[in-house]
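For this view, one protein chain was removed and the others were kept in their places.
Chain naming follows the written order as A, B and C, and within any one chain the residues start at number 1.
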Amino acid sequence: MPATVGWVWLVLLFPLAGFLANGAISVLRLDAKRAVTTIGVGALVLSFLVAVAVMAGLAGAPADAPYVLSLWQWMPAGRLEIELALQVDQLSAMMLLVVTGVSMVIHVFSVGYMGEDPGYARYFSYLNLFVFFMLVLVLGANFPVMFVGWEGVGLCSYLLIGFWFENEAFANAGKKAFIMNRIGDVGFLLAMFMIFQAVGTLSFIEVFEYAPRAFAIGGTAITLITLALFVGAIGKSAQIPLYTWLPDAMAGPTPVSALIHAATMVTAGVYMVARANVLFAMAPISSFTVAAVGAITALFAATVALKQWDIKKVLAYSTVSQLGYMFMGVGVGAYAAGIFHLTTHAFFKALLFLGAGSVIHALHHAYHHTHSSEEAQDMRNMGGLRKWMPLTATFMWIATLAIVGVPGFSGFFSKDEILAATFARGHEAAAFYVLWAVGVVTALLTAFYMTRLMIYTFHGPNRSGEKEQQHLHESPWVMTGPLLVLAVLAIVGGLINLPAVLPGSGWLHHWLEPVTELSAAYLPEVHLSHSTEWVLLGFATLVAALGIIGAWRLLKPAALKPAREAPEETGIQKVLLNKWYVDEIYDTLIVRPIMWVSENVLWKVIDKGIIDGFGANGSANLARAMGWLGSRLQTGYLGTYVFLFVLGALILLRVVTGWEL
Amino acid sequence: MWPVIDLGLPGGVALALLPELVLTGCALCLTILVAWRHRSEEDQLLVGYLAAVGLVLTAAVVVVFWVSDVRAGGLESMIALDGFRYLTDLIVLLGALLTVLLSLGYLGRERILVPEYFLLLLYATVGMMFMGGGADLIVIFLGLELMSVSVYVLAGIDRRSVFCAEAALKYFLMGAFASAFLLYGIALIYGFTGTTNLGLIYVQTATWVFQENTMLLIGIGMLLVGFAFKVAAVPFHMWTPDVYDGAPTPITAFMAAAVKAAAFAAMLRVLLEALGPVTVVWTEIVWWLAAITMVVGNLVALAQRNLKRMLAYSSIGHAGYLLTAVASGTDFGAGAFLFYAFAYTIMTMGAFAIVAAAGRRGERDLRVEDLNGLAKRRPWLALAMMVFMLSLLGFPGTAGFIGKWYILSAALEAQNGLLAVVLVSTTVISAGYYLPVIMAMFMKPPASDDAHEHVTVTGAARWVVAATAVVLLVLGVWPGPAMDVAGQGGRDLRPSVMITVSK
Amino acid sequence: MSQTEAVFWFFAAVSVISAFLCITRRNPVASALWLVNTLFALAAIFILLDAHFIGALQVLVYAGAIMVLFLFVIMLLNLGRDTGTDMLGWAGRIVMLAVGALLATELLVLARVVPDQRFVLPAGTLARITEEQGAVGAIAAPLFRDYLIPFEITSVLLLAAVVGAVVLAKRRL
Partner (left out) sequence: MLLGPSLGLSAVLFSLGVAGVLFRRNAIVIFICIELMLNAVNLSFIAFAQQLGRSGQVIVFFVMAVAAAEAAVGLAIMIAIYRHKDTIDVREINLLRG
């Protein structure tokens, strides 16, 4: 084991120490903001440096990976012995870099964003704790250790969503996130036990090594296990039907949304599928389910994003949609592509959220100065902000181009690779072509709603109010600096895995090969000719361009009214006189119906009504109702108690004597 | 080689009973002291401290026995000398000690000036030790009665409170009723095997050819009814919420932790050591009891707003988890029980310590909302409460998770996969009532500016809260040694011969 | 039917009838007295079953002391007066008796069960022991030898009960 790889436990230690120190400061109510900043950010910087060293060490001697660093015997119970062990291999090292890197940047941003919050120390302690658990999740060498991280990030997400606890709705959002995650966790736990029953161990290396012998390809056992694992992933990564918590989770501070609900925690499901790629590759049905759920989620969330007014809600649905892409990637067996998109998405989505945070911060301050109670997150209250916030606007445009998939930006390459991989499997079954088509439509919608977001936020006239305009200004360097870093990454991030047709191709693909090669045997060999790839690239570019231009031409920021005087979405009267008469036909025939469906059917009925109402809240209400019923039975009368006792005893005696006398 | 005590000799018996004798001796001395000084609050505190000393002393004796691994030499005996007994003793002694420490401040605040309180606590503990260590059904029955009679009185110790009196009455009537069932079971098993000694029953049931076995079956059924009542398994649980709710808070904690642990220990010992050969007969019943108990306990807890009642239902749910360990019917399950009982004793004691601290004098209803904003005013307390709630929930990194993991392993090893699924699912349900407590403390504003001003944790209780929270976290991360010890203790119940009998 | 059996059935009938009256009499005092009657009948059956000492104890301790305590408390609380019934209505009574009958049918199979002959002592062993050691000695020997530990636990139990009863019932708070 290279010496630096042996240091990997330090990566965990620093955030944990940071959590303890900042937690103590918070609990003791010390006034030590400077110390909190130093500890909170410093822990992440150190952690990141160690992560770089680990990566370097691994790159120096990749042949012997995976390295397993066993800390101690955790649960020595019977045959189910579990070690507290960390695993360093190409996959976890890659994730290590992404997690520590993005977290570090977001920690720095938080210094500015949360600077005046009374719960500053508490915030940083939670954030450090989150990073700790996320790293446990990534580094765990067996399912139970991964589960610790898995649950831990859920807890931190819960605490951070409800961070501003004066608001009842926020606290409820936190609870919802936690409970939906727990539903997913049942899947994870069940999968874990089924794996143990079948293989007799839970350590990754052994499970993946023995799996080919323990399971029949496509058999019931492996299918059930992988489906259960995927249920876990659905809960954590906000896929249909367990996704509604993520938009609600936007109640938390914006850097939290950037870190937890965009860049790291929600991608844990994708990571887990990639980690267990052997198992999924052996279960074609499950894999296809993963891809299909991913594709449907991608499309669904993208349509819902079309009509949101809350800037963070747009980004939240966008995240759900992009996660769908990732699942599509890992579902079709393109594990490297999935991780690739995970990485680039971490960069550009964190950038988008932080940019949105910067805007909200500015607007919030402006409204604070004028004692206005306007909603600082509503895009109808923004507009033309590029005049006051040129840096933020530039960076967010870069991120938008990246997520939309404009050639040269990171998102272009990663999204294209997933689509190409899906397309390449089309000759197996036509269903993969359908998935590909869904992916392309989603890309179009993505381009549309992201451009819409940018136009309404940064272009056109300003709608925030006369007085407020004087207080609008660019965020301090401590916030724009992180944006700059992420913007650079959002541009160049694609270089780590250029597609095959370009030179220097596929570094990430080759890097991850030791991890993904286990599953390669079970996946069909796919090859796309260079010409097909060029066509696909060109097509993707076209779609992106179409979406951007379409949005640019069709949307009229000038006609938008601020939220306080916004009419009930009827105001197209005067627009008809507009010279873009053809546009209006399109607008009426295509854009408006889609928008209408997006808002009224998809969002209000399905999202809020069916999935939230019946799914999550419904089952909770059912449980509560049954609890209430049980509580009614507790009459307080001794007679009832004795009667039930005797009935129970009679049944018990009947059972024990075998129901026959 | 371990020291051997010959139980055939009177001296040997006395030596084997040393822990119980020490504790009984302490209790008797205190009885005299109480008869003589029982007027002022100082007297009460003195008795309390002396009771704590007695418990620690006894625990020390048990530890000596346990470390030197004392074993019995004779065959037939009334009292077992094995690791399971020592570990059970330590768990109930710990439970009693924590209860005494909690009570010191609580009794003062509630103006319950009854030094006999501590005496009865000691007597109940003696009974529990006999339950965990009895190798004869009669010893176990008498231990159970000694414990019950003392706890009936403890539940109603505050004579000014009508709720206390009601709790005592309900507990007493139901308890006596259930005792009759238990006794009937003992009678039938005695009639079937001709003995009440657990080891001999094992031999008889193992060699007996199954033909007309109704007597044994009914006997086992009656026995299970009796134990199911004591461990609060559904549908024999109806007394639990009412009694837990009405009793003084430290006594509630005592009942939830120690009384339940002792009842489970006795149940496991009887089922494994005596009825091991007929495992198939009782595992099926315990399986059903476990499943129903988990579901009902956790569901009904969802509907509670009163914190104490919520914890009472939660303790029913936890009885279900422990029954899952019993349903595995193996010594591995016994090990899981020991670990979980220890963890549960600690977390439930901690949780009730905070419930006791957060209530006002004479105020019986402590609702979840009353904890709103506790984190702002009493951050350490809120933190500790969060640890307790997470541990009860079975969150990774706490002892509760390890315990559940242990139980699940036992269930899986015994091919009780479905029960494991029920356990995992009901754990999810339980998030629905543990989380609001955390939410109230951390995410809601205090009701008023002077909210939580009255929350006082006296010296001893403060240590209880801190120590229990820390132990839970340590056990969550580094449970290895404790699990080893528990597993060892469980293996002591391993039946010497395995004979499978078809029904 | 031998003479012993005839006596047994007589007292069995007495005990069942008294027990039935005990649970159905409205007045608690009557209930308690019918229970005493059951206890007497049972004491006679105990003696038939070669348990002379226990039979005597049944009369002295159970009927004589414990039940007197019951009566004492009933009088103390002045529950002897005839004020309404504490029983369920007719429907309830029938349901509950049916539940009891169900339990009885469940348990009555026990009457047909024969214990394993390997454990059964030769007939008359117990009578012979009683003859040799006396009624008290027959109990005392195992009580103070084999059952010493339970005996000692019993003493603690009684002490705890006394302390408990005093704590709960004494007037001064």
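We take it that contacts are C-beta pairs under 8 Å (C-beta built on N, C-alpha and C of every residue); 3 or more make two chains touch, one makes a residue touch a chain.
The structure displayed is predicted, hence computed values, not measured ones.
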Shown chains that the omitted chain touches within the full complex: A, B, C
Hidden-chain contact residue, picked from the options B:125, B:304, B:328 or B:416: B:304
Contacting the left-out chain in the complete assembly, out of B:53, B:113 or B:173: B:173
Hidden partner chain, residues of chain C it touches: 4-5, 8-9, 12, 15-16, 19-20, 22-23, 28, 31-32, 35, 38-39, 42, 45-46, 48-51, 53-54, 57-58, 61-62, 65-67, 69-70, 73-74, 76-77, 79, 86-88, 92-93, 96-97, 99-101, 103-104, 107-108, 110-115, 119-121, 125-126, 129, 138-139, 141-143, 146-147, 150-151, 154, 157-158, 160-162, 164-169
Touch residues of chain B, complete complex, unshown partner: 138, 141-142, 145, 149, 152-153, 156, 159, 162-163, 165-170, 172-173, 176-177, 179-180, 183-184, 186-188, 190-191, 194-196, 241-243, 245-246, 304, 306, 309
Residues belonging to chain A that touch the chain removed from view: 631, 634-639, 642-643, 646
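Keep this in mind: only the chains that are shown with their structure count from here on.
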Inter-chain centre distance, chain A versus chain B - centres from mean C-alpha coordinates, in Å: 43
Chain centre separation in whole Å, for chain C relative to chain B (CA means): 31
Length of the line joining the C-alpha centres of chain A and chain C, rounded to whole Å: 71
Overlap residues in chain B, where contacts from two or more other chains coincide: 214, 218
Interface hub residues of chain C, defined as touching at least two other chains: 106, 109
Parts of chain C lying in touch with chain B, wherever the complex brings them together: 106-107, 109-110, 113-116, 119-120, 147-150, 153-154, 156-157, 159-161, 163-168, 173
Complex contacts: residues of chain B adjacent to chain A: 170, 173-174, 177-178, 181, 214, 217-218, 220-222, 224-225, 228-229, 234-236, 238-239, 241-242, 281-282, 284-285, 288, 296, 299-304, 332, 335-336, 379-380, 383, 390, 395-397, 402, 405-406, 408-410, 412-413, 417, 420-421, 424-425, 428-429, 431-432, 435-436, 439, 442-445, 477-480, 483-484, 487, 503
Complex contacts: residues of chain B adjacent to chain C: 13, 17, 24, 27-28, 31, 78-79, 113-114, 116-117, 119-120, 123-124, 126-127, 130, 136, 138-139, 142-143, 145-146, 149-150, 152-153, 156-157, 159-160, 168, 188, 191-195, 204, 208, 212, 214-215, 218
